[in-house]
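The complex is shown incomplete by one protein chain, all other protein chains being positioned as in the whole.
A, B and C are the chain letters, set down in written order, and residue numbers restart from 1 in every chain.
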């Protein structure tokens, strides 16, 4: 660890009181300006947009669009010129922490490096400026790419059929639940319940409700697996589906998976695979082989679509033969020619049993381009290596934290080999050091790392969920362990430090309760 | 001005000593990591590059390249993977202040906004991936663009002929001096001296020496103009050229320019226009009309090529008929067709009197694309507006500073209407507040603005040279005036504040003397 | 097969993958490769360079959803600004931070209606985008709700009789045929039976059109692609979602809210999270988690670039060029207007030749004349939907007119010959 005195930016400012105050005054100037919104920067008459030439005969508005349809006054959008727009958003960007700046072990989110190549290829006009309704004969490159991506995802999932349409994981889940409904209804069955483990991500139960099913929770046993007895008890003929994540949100491999599949299939229900944790198993095992009927992928997790501060993503699904007839419309199909020309690709709308569309057009193609580039770059051996190193990194970090003496305050929720992530419990820390997992997380902000996921899964008290991913170096993992140890050390000395953290961020702890009590969600103009 | 208490990031951190110390410890962790070089991040075996497939027959190295020509060991370049490279340079970038972040009134550098469109068009493969030796018939778009840019620059300069070849302003100056030499020698004259005013930028005298001439300095009179008597006295038949900037580096329009031209031409010398300050006069007056024979343009100043932290730029030159025969090779020429087809463009190497090349290929084409896009966006009316607003902004800021009471300590070097920039003298400030212009500049860093140019021109004691440019808003100028006033105010209270500034930058004042005494200019590997 | 499948390959160098993706791109005909009048839900508008320059910054491109507000103020403030701009454009007080895209936004609005009044039926105009109608049907099946279509008469919606089992009336402005609907009348009819009015609207024409809020619409949703996003063969873009105050606590998705930090400094957080899946789980108002933050960011940057007056000027330019195109094209023998309602950027034609063959002919000539309505509307078998963005100049429109005239004529000759 570097000597701390190589640091002290403000502390070392010469100690005279006046200078301290004015040093801060300087920040005052800066903050006052940085804090403005784009609307507050607006000044009448300023503009960035210049209209192209009006090259057609002019005509009075009233003739083209009667006054009764026209708005009274122009929408009060900002009036700003390009330089201010650029500076404004550039400055805003500096108030974000990002993956290209530091470690981002946000559990369940797979914050792996986003290769820059992907942005370059997605921006090629042939991809980026392709109209979604372009005649398929004139979009053969795009359809072939989608077809190839479907094949690749199918082979990773171990399930034969893929739809790329869903826009994100939760959208894939919804597709899965609606497919399940269509499947049962087609067989003349009406089922009412969907099972999810109590460790499930919030989108699972929310999806179940949106899909028109009633949710039934299944417990977790002492070793962190699905409680098989509870499952058996609850798996009856009213159950349409069990939604599962494997590895689970505890970062543990569901050892009873084959038995689980047996129970679920035994009552004629479908088994749904929430693919958020797929990064742990690529090339090692396959949901299809475990008995899953439906799988969703988070291309923005496992397949490096940048998260964009909350999207875009894509949530393709892979399904077994029995589910295939119900897949969303349209499907990309390949038409092989007998005379040896290259195959043609088309969009097939003629799918009588399809649940129909879940959205417009063909899905988030721009995301497909990036994920396809990723898969082509790594290939089968590379993808397997991704999962091996992701799991190795997680286990290394877990061991390293133990070695740093962290386990005493932050023990692993379940003492097992973890997969690509692990969950610690901050309960002892809270008890003995009187700081909460939230405080630990906030203090991490001062150390320049993004905190892990906190308070999820719900079954772990004061949970801290750590997913390092395969693209981080040993130095970064070591450093993170040191940081956690250091924060615990200082908490032993003075818990106030963490409780009042962060200190060095653009703003300090924010009052979320007040925000919700009296919501201000737009600027008053 | 916003209340200062909207600021205080660290000061308000809860006051307990321990927390202050650890808050800084956190920074310690961050700094220790931020401070590394790319070589210090290197670890054996890591890599970003993956070699494309070897698709030709392999062969032993010795057969293809005898050992005696081969290096003993691989160059010790860093061993790092893409994620670390991206994070490393991303973090480095955050240790730079830039034009897209804040005000950058660096005198003589014309730090105007760089429109983002220019980067987009320069990157089009038809421009960016065009080989410089592509057959002219297959580079017609590029040659036409260069031709059009030549015409545009010619019309701004008021001189008929343009060469785009020089790579920057100083390169254009060198071209100008060599053209002058060729011109005189062609007429059988050998002249030995070049005149420059004592206000000249350093590149002028340096260029004179590199061009093989002896430098003779001309003084500045009480009103900031070239001292005409001194000029008359020094302008003899040995003088090859007078190099002038107009507006001068004092930001003042050279009122005696016509008389100056008369004197210089009277002794048969050439008059050279250093175009660094062209931003003041576009569309208002033209160097050619003032009697200049040779003009250089800084495309990276007046014509928005981004400065890139020290280049690239381009320094095209425009010349009069008598200088034209000596222009560098090759020249872009237009061949009009009589049968009404679109004209063809070609490169003309057949220029017997040319001084020859100053560099490879056709100049910094990528810069031409950006500057051409800029000129086309603004057009003649826009370019005139640029200069009008640039001058208006400078005079507004000068007046605003006066109004803020700054003039007492930082009076204008010459009390005249300024052009696009103005020069203040920090002499009274130094005398009465005991802080130097350097201290003022360093303290500005804490306020989030880039300081003006300091200690240039040399004829002004403790000079501060301010060029706001036309792309800054009134609010930004007002704010800058407040900041200067605030720094003077705090200096009255305690000069130590400025003397020890900056406090809030990634590093504080650096020891430049030590750096020069024992130069460490590469990493020991 | 296993992942060592040919489908996955063995891995390649960056330059090889670049070349592969470039070769695939080369087999697509982009809007830069032809003169395209395709619209029908996504439009070829100019994306200013500053939008790309900003959203490519890693600080916006690579972070996750802002769960740690203290180090996410950039993204959160941008969401707040976005919400303000959308609310201003739609004339509705509350906006969320984005949903997936247009058609699923219509579905999301339907779900809010379901949660609000638990009625049995949606009445959706046939003028709503076919993809939106189909998406709503897909979802409604899960909710056990019916979806009834209201027909178009003279190009605009005829709601017919509504009753009190109608949960929401869903219309589109301008509708799929480009026609400007009388939104106020439609919303009034819905209100009379206590149904919500949901309007899917095209944001750029809103620079000129009465806002949904002014027309007393309850929920305005729409496709945000035209606001600074690429076509990308259909995505990613974003869906916007704005509503009345009454519906605030039933909104789906993220919402950024203003608050203060411990020192009283203004800041932003994700707020009203008790609506959301990670807190409320099965009781959440939606299951959405990852949405379209980066695309919505592009949206607010684009709207700032357009500015208060620019959005009006842009809409007026499209209005005038579209009017020119409408006259120019209907002067072609065999080409008539499918409706005569006012339009802004898009309009529908009826060809008296098979649209498919006519389009093929135009494509061969480097002009993509528009979208064949027959695909979704048997009743408009040879209908053609033509979109005129600011990127289509008068010269382009004249070129279209000549090409279309030739194509229609040629087809008629064929027919005569055949006879």
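Keep this in mind: a residue touches a chain if its C-beta (ideal position, glycine included) is under 8 Å from a C-beta of that chain, and two chains touch if they have at least 3 such contacts.
Nothing here was measured: the structure is a model prediction, and the numbers come from that model.
S.K.: Of the chains that are displayed, which are in contact with the missing one across the whole complex?
M.R.: Computed over the complete complex, the missing chain touches A, B, C.
S.K.: Which residue from B:325, B:382, B:428 or B:495 sits in contact with the chain not drawn here?
M.R.: B:382
S.K.: For the chain left out of this view, which of B:132, B:343 or B:405 touches it?
M.R.: Selected residue, touching the omitted chain: B:132.
S.K.: In the full complex, which residues of subunit C touch the absent chain?
M.R.: 14-15, 18, 22, 32, 46, 48-49, 53, 56-58, 390-391
S.K.: Touching residues of subunit A against the unshown chain: what are they?
M.R.: For subunit A, the residues touching the absent chain are 5-8, 12, 50-53, 86, 90, 115-120.
Assume only the chains that are shown with their structure count from here on.
S.K.: Could you say which residues in subunit A touch two or more other chains, in rising order?
M.R.: Answer for subunit A, listing residues that touch two or more other chains: 31, 35, 46, 82, 86, 90, 94, 100-101, 500, 505-506, 508.
S.K.: Mind pulling the residue numbers of subunit C that touch at least two other chains?
M.R.: Only 11-12, 14, 48, 50, 52-53, 58, 263, 265-266 qualify.
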